[in-house]
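Below: one structure, written as structure tokens.
In this view, the complex is presented without one of its protein chains, the others remaining in place.
Should a chain be cited, it is by its letter among A, B and C, assigned in written order, with residues numbered from 1 in that chain.
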Amino acid sequence: MPGVRAGHVTLRRGDGIRTGVTAILPHAGNLYLGKVPAASAVLNGFGKSVGLIQLDELGEIETPILLTNTFAVPACAEALIRRAIAEDPRIGRDTATVNPVVLECNDGHLNDIQALAVTPADAAAAIAAAGEAPESGAVGAGTGMSCFGLKGGIGTASRRLRLGDETFHLGALVLANHGRPGDLRLPDGRRVVPGLEPGPGTEAPERGSVIVVLATDVPLEHRQLRRVAARAGAGIAWTGSFWGHGSGDIALAFSTADRRPHDPPSPVLPRRALAENRIDALFRAAAEATAEAVLDALSAAGPMTGFRGHHREALRDLLPGPPPPG
Amino acid sequence: MPGVRAGHVTLRRGDGIRTGVTAILPHAGNLYLGKVPAASAVLNGFGKSVGLIQLDELGEIETPILLTNTFAVPACAEALIRRAIAEDPRIGRDTATVNPVVLECNDGHLNDIQALAVTPADAAAAIAAAGEAPESGAVGAGTGMSCFGLKGGIGTASRRLRLGDETFHLGALVLANHGRPGDLRLPDGRRVVPGLEPGPGTEAPERGSVIVVLATDVPLEHRQLRRVAARAGAGIAWTGSFWGHGSGDIALAFSTADRRPHDPPSPVLPRRALAENRIDALFRAAAEATAEAVLDALSAAGPMTGFRGHHREALRDLLPGPPPPG
Amino acid sequence: MPGVRAGHVTLRRGDGIRTGVTAILPHAGNLYLGKVPAASAVLNGFGKSVGLIQLDELGEIETPILLTNTFAVPACAEALIRRAIAEDPRIGRDTATVNPVVLECNDGHLNDIQALAVTPADAAAAIAAAGEAPESGAVGAGTGMSCFGLKGGIGTASRRLRLGDETFHLGALVLANHGRPGDLRLPDGRRVVPGLEPGPGTEAPERGSVIVVLATDVPLEHRQLRRVAARAGAGIAWTGSFWGHGSGDIALAFSTADRRPHDPPSPVLPRRALAENRIDALFRAAAEATAEAVLDALSAAGPMTGFRGHHREALRDLLPGPPPPG
Partner (left out) sequence: MPGVRAGHVTLRRGDGIRTGVTAILPHAGNLYLGKVPAASAVLNGFGKSVGLIQLDELGEIETPILLTNTFAVPACAEALIRRAIAEDPRIGRDTATVNPVVLECNDGHLNDIQALAVTPADAAAAIAAAGEAPESGAVGAGTGMSCFGLKGGIGTASRRLRLGDETFHLGALVLANHGRPGDLRLPDGRRVVPGLEPGPGTEAPERGSVIVVLATDVPLEHRQLRRVAARAGAGIAWTGSFWGHGSGDIALAFSTADRRPHDPPSPVLPRRALAENRIDALFRAAAEATAEAVLDALSAAGPMTGFRGHHREALRDLLPGPPPPG
């Protein structure tokens, strides 16, 4: 997605720390002064993300979006608060407070999540590292994640859309940590069953999650962004999942087409929005890019051994070639 | 509200029929071709309204809004379908179907609701009768309604809003059929307890409902309309209610500022929306107009005897003077 | 599903009438006196179903569930109201009113939907025809439906679940009218592209819908039923859909394990509920049965020519053999 940047901080220390932070910046400017329209869709709410209540009441994002492990949410939220105050000292004093948005998955299989290894400084570093071509695989928040019993992580994919005379884009970034072993369905219909490590962990219930962040430059109002975000659920299902009980499956969509000023210049503001009868192109793009981003995460991630010697194989070591795109 | 029209058909026949239909037309043109942005808020969902699922998915209304008794919803919905087809024969054949919006309350205390007295022709007549100054009290859908143990019915109220250099409006029309005897709270703090008819009906559980329709010429997106509609709940609470279990308390808000074409001329459309930091003026207007409209319904309605000899007193017969405005 | 019955009335008249009604009865007794716990999930709200607001506020169903075409909803709702009054004359007089539940899809491609062919008597006949082994294919509400550009209709599937020492069941009945031509994905990964009739209709936007009704004998509270109903969305996605804009995709789940008395014998009632850590078995069953029921509808339906000479091919005529089960 043109203009959208993402960055990672990867923490791999000793035998047990396999975690990190991934930051997504909808634009390069001050997000508090130039908010972006956004909406979320909770596919399965067994998750501890923060910021979604206000995001859906006001329909906008005013901080970078951080992805991390479940117990690192407070450190990341604190980092976003401190950063916003540093950029605009009016916050909480002369104007409203700020709504940090942090999304999470549980990497407790490969990572010693009880160590609370992520610090606010790590979160700030992930924001500082943001660029236009973020790495995929076992990096950033994806470092310790698992997906369908394999090594999961960060994946991306995008689609171009032609609407009238203009070309638009939709990009997906996923933090893939969902799915039970054996449920993965490749685009050609194949199912992939990992050779799981023996022992009591094999039958363990899913304690995963998947986070999908969708960015588009199509102008959309909050209601439309909510509809687009929901289609991430179809993309996740296409990979073989049914949004398991223990999985916090959350999608968030934002549009970079227009910014919402913190200090509006007039009581009535001009807006733009996609004609609803054209929205199917965006729905399809959202579902396809989500499914493809999951496959990208699985394809890019190498094998990993982590906490307590737990091991996850890489999809690429189980397949003769790379999986075909979505 | 300038440009918004409402009309009634009142059915009073014999000892038992005390019911009717009230129609609200957001504008004078073809509503299917020029839809209006709208949203609903379900305060308590013990109700049988139709049309709200699509209204909130697409954020728009494409038929007149009909209010009636609970068992007359099918007749009114059929009337809206037939009217839409007659106006645009493409519907259901060469273009989408149509989403009728019908809201209801249970007038079964004063009206023989099992008689299913309302016909599609009655609904069509209510639409045809629509004008800019609808009557209040025991008319149209309000004919047989009860409110706080007194005679309820249709009430209206409105507010002017100054935003920048422009003057805007918000109008409320309520179908007031809610509240337990003794809970009514007048603006000056007084509570009014009706002298209820003796017998087993006295302790009957609330089986009421209240419908609030809010119209404004402020440009608002769906999310904002939903926020405005929710404030009808504060207005209802201000009259002494707590949105009782047996009451279908539903609010709907629409904006007449812009129309949504059924056949959009281009993929991206211009819109306008109120700056969010100005929305409190609209919230206050919505709550105040709702409360005042309930008092208008109670003030305008005369006493009535109906089905099985049930009787409701008029508020105006219990008070020395008219209740002060909101 | 043991104890759950369904029945069809099929209307095929002349060149243009291809429609009908399908009734689902959660149990053989009086549903108003013995309500069943239920919840809905709106996957895409471009639909005109009735009854869902109260269903989710109170968490129960108190009438048969009727499926029909979009413009037949009023006739079916009226039939349910009249039937409930006939069975219990207190309704609307001495006790609450009744909440009819009618779900719909748009069969306007093969059926002359403007004819409003379905009558309340047809709806009553569908209820009367209910049995334990309902037919699949182009019957009842499914008569005129289309799915992925092919002939759609009614489909069913079920799963057995073992929880502790007991065996439970989950059954799905779908009214399959969704999906764009070419999007159908068979379980083995194949995509099926129908040979569409030439002409302007070929590129027509989706104006479909899919209704999924899930029945289970596992004891579930409303919140759990809502979670189960949502998994119908995964099943629909597995067939290749992304819940298109113009499609009213709605799922409803009910449990037959316990009944809710209309007149409760005491203020606090005993209940049972599945332990949440066992619910994944039900989620998987719901997704699988939904996907399999869509394939059942496609497999059972023969080719059909209807309104304006529109034609839909049968899946079975395009495949060498029957599609493998889900």
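The rule is short, and it goes like this: a contact is a pair of C-beta atoms (placed from the backbone, for glycine too) under 8 Å apart; a residue touches a chain by one contact, two chains touch by 3 or more.
Keep in mind that what you see is a predicted model, and the values were worked out from it rather than measured.
One of B:50, B:157, B:230 or B:298 touches the chain omitted from the figure, and that residue is B:230.
Check A:1, A:61 or A:113 against the missing chain and you find that the one touching it is A:113.
For the chain left out of this panel, the touching residue among A:51, A:219 or A:235 is A:51. Residues 43-44, 187-190, 205-206, 227, 230-231, 233-235, 237-238, 241-246, 276-277, 279-280, 283-284, 286-287 are the ones on chain B that touch the missing chain.
In the full complex, the hidden chain is touched by chain C at residues 57-59, 163-164, 166, 218-219, 221-223, 227, 260, 264, 266-278. Even with one chain removed from view, chain A keeps its contact list with that chain: residues 42, 44-54, 56-58, 70-71, 73-75, 77-78, 81-82, 85, 89, 91-93, 96-97, 99-100, 106, 108, 113-114, 116, 207, 246, 248, 250.
Following the convention adopted for this analysis, only the chains that are shown with their structure count from here on.
Of all chains shown, the one whose average CA position lies nearest the global CA mean is C.
With chains reduced to the mean position of their C-alpha atoms, the one farthest from chain A is B. Computed centre separation for the pair chain B/chain C is 31 angstrom, with centres defined by C-alpha atoms. Taking the mean of the C-alpha atoms as each chain's centre, chain A and chain B sit 42 Å apart. Contact of a single residue of chain B with at least two other chains is seen at positions 57-58.
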